[in-house]
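For reference, the structure is listed below as structure tokens.
For this view, one protein chain was removed and the others were kept in their places.
Per-chain numbering from 1; labels A and B assigned in written order.
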Amino acid sequence: MLLIVSGLRAQNRESGQEILNGVDLTVRKGEIHAIMGPNGSGKSTLANVIMGNPKYRVTGGDVLFQGESIVELTTDQRVKKGLFMTFQHPFEITGVRLRSLIMASLDAVGRRFGVSNSIKKIDEIADSSGLERRFLDRYVNVGFSGGEKKRSEVIQFGLLRPKVAILDEIDSGLDIDSLRKIADALKSLKEEDMSLILITHYQRLLDYLVPDYVHVYDSGRVIRTGGPELAMVVEKQGYSPVLEHVRG
Amino acid sequence: MEKALSLSHGEFTLVEPHVSRMTLASYGKRELKQMLRISSKDAGKLRSSSYLEYAGKGFPKWKRASLDSLKLPTLDMEAFVRTEGGTDFRSMNSITSEDLSIINKLSFEGSDRKFVTMADAFFNAGSVITVGSTDRTAAPIVITVEGDTPTIMSNLFVLDKQVEVTVVIRNKTGSVFSLMNNRFFVDEGSSLNLLFINEADADAFVLSNSYCLLSANAQLNMFDLNLSGKVVVPSHVSRLGGDSAVSNNWALYSAAGSSVFDLSYRLRHSARKTRGIIDGIGVLGGSAKSVFRGAIDIDKGAKGSSSSEHSDALLVSGKAVSDAIPTLSVKENDVEASHAATVGSIDQDTVYYLQNRGLTQEEAERLIVSGKFDPLIEKIGEVIGGGIDGGVRVAIIEQLGTLSGSN
Partner (left out) sequence: MNRTTTRQTSSRSLSSSRDGSRGFSERVVREISEYKKEPRWMLEKRLKSLELYQSLDDPGFGVTTDSLNINTIVPYLRPEVQAARNWEDVPEEIRSTFDKLGIPEAERKALAGVGAQYDSEIVYQSIKRELESIGVVFLDMESAVREYPEIVKRYFMRAITPSDHKYAALHGAFWSGGSFVYVPEGVSVPLPLQAYFRMSMEGSGQFEHTLIIAEKGSSVEFVEGCSAPRFNEINLHVGMVELFVRDGARVKYSTIQNWSKNTLNLNSKRAIVGEDGTVEWVSGSLGSNKTMLYPASLLVGEGAKSEHLAITYAGKGQHMDTGAKVFHMAPGTSSVIDARSISINGGWAFYRGKLHIASNAKGSKANVKCTALMMDDNSRSDTVPVIEVKTRDADVGHEARIGRISDDQIYYLTTRGLSEDQAKALIVKGFAEPISKEFPLEYAVELNRLLNLELEGAIG
């Protein structure tokens, strides 16, 4: 078991609002999990709590990574252990060039290739992910289109080689072509024992990255878990039948 | 005392900017004695202590709004001031010791202490207006300054908790001198909609100082319209003293001829999650001069507060000049504070475009200028009430009319 989330409860630190109401999730090495849910169901929040966003406070349950509880660790400590998250709306950081950020990250997680090798690797990954090299010299996410931001996130995922990567709506706002490109990039970057948690709204991405498990998420909990066919059901019938089925 | 600039931080101090002083023939002991005769004990205390400070310093030698040509006419015991609306008010001459203690708490610098103390010593108009939670007045309180004699007014407004009040102070004086102090205490959860309209005589010296202390969850929406006068010096300070207080200030000014407008708006944030804006739009024609001072001051501990200032000055004629001094003074980092200022002229591309729709150059320019003001006038209408809006709109259009063709 690589990542075990058991009975996780959390609240918004400032407002006190309960946002996770007992989430259970088990991810093994190499598995692809998809988390789907209606808008506003808080899927991103789940990702952020797993990553340790200081905005939230865990009030119950636990998150175990490789057998060890990580809820007391800071975000960067979790990243150093092998967790990673791509953002749906990555933040702009004026003054910091993408390339510099990547170099600093690589250093932080202990992946040192030497300067010239790093530059080569970064260029290669940019090429294979479809992000023009000139973006590497731009300030992080400043002036990047939606697609370019996503690609920039994917590159960072590829270089940092996490054990478990949470991809938060990496497919939102992309047209068919871009989606396929991103999916291809992810497929080629995913190593055999890397696990992916795809938080997605639509089913399309799952055509390219076929999940081992699909979870339907709502109101701070995983409502139902199934195989890839569950995604088809949701696609055809929407979320209501699934949710009602559980409630009823 | 609410000071305009805090000069120290930790072990550091700033050199205090020096203000030169000058003497002018002005009101003195004789006028004070006359006023004391009609004052209550506490009103007398206010007058006397203010006079003491007033007499101890000269008039400020301002660089732009020069007071050199100020000739103070004889002061009457009572000015022509009409008050409508409001149910609980009494003359400033009959203040009680309770009123006096509130006035002393709301001590402030204004444009200069000389004028604040002058108003509190020699006022020949003014009231204490209280709005209690039992009289949720729907109609606005309107104070109109008229007549041809100098008006020196000192007002105190006290709003109890959870009330909403609209106050309009309209200055139509025909005299060459008008001075007022307005103090506002807004208790928790209350809101004050305030409209100042200065339509004084074209040759007048118009000085207006106000200080508003906002408690928790209180809100001030203030509109300050300055449409005429020779030397116009409004100075408005809001102190956001309670958590989540809000102060929105909009200033609209239009100066022509050889007027000098020295406008000052200040927000002092001393509580958490307070919000403020200062938004100034000015149009200058003839050889008018203006200086717009917007100051945002945020104390340590005012976490989560946000404050912004924006000023826009449009120079319509070749001889008009405009200065802007937007300042930020921040001692707390968990805030958002910003300011922006622009000075420019009417965009000729836009004028050309309008000419292509049949307007003359003059019509086009007037349209563009009024376009700048319209959103603000609409807002006044929303906040203050329709009837006032109409009158204000007319006043502004008239004023703008005098601007164009003054190239």
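FYI, a contact is a pair of C-beta atoms (placed from the backbone, for glycine too) under 8 Å apart; a residue touches a chain by one contact, two chains touch by 3 or more.
Here the structure is a predicted model, which is why all the values come from computation and not from measurement.
Engineer: Which listed residue (B:G58, B:P73, B:G318 or B:P375) would be found touching the missing chain in the intact complex?
Structural biologist: Within the whole complex, the residue contacting the unshown chain is B:G318.
Engineer: Using the definition of touch stated at the top, determine which of B:A337, B:V351 or B:I384 touches the missing chain.
Structural biologist: B:A337
Engineer: In the complete complex, the non-displayed chain touches which residues of subunit B?
Structural biologist: Touch with the absent chain occurs at residues 9-15, 17-18, 300-301, 303, 313, 315-318, 320-345.
Engineer: Across the whole complex, list the residues on subunit A that are touched by the chain not included here.
Structural biologist: These residues of subunit A touch the chain that is not shown: 51, 53-55, 74-76, 79-80, 84-85, 87, 90-91, 93-96, 100-101, 104-105, 108-109, 139, 156, 160.
Please note the rule applied: only the chains that are shown with their structure count from here on.
Engineer: Rounded to a whole Å, what is the gap between the Cα centroids of subunit A and subunit B?
Structural biologist: For subunit A versus subunit B, the centre distance works out to 54 Å.
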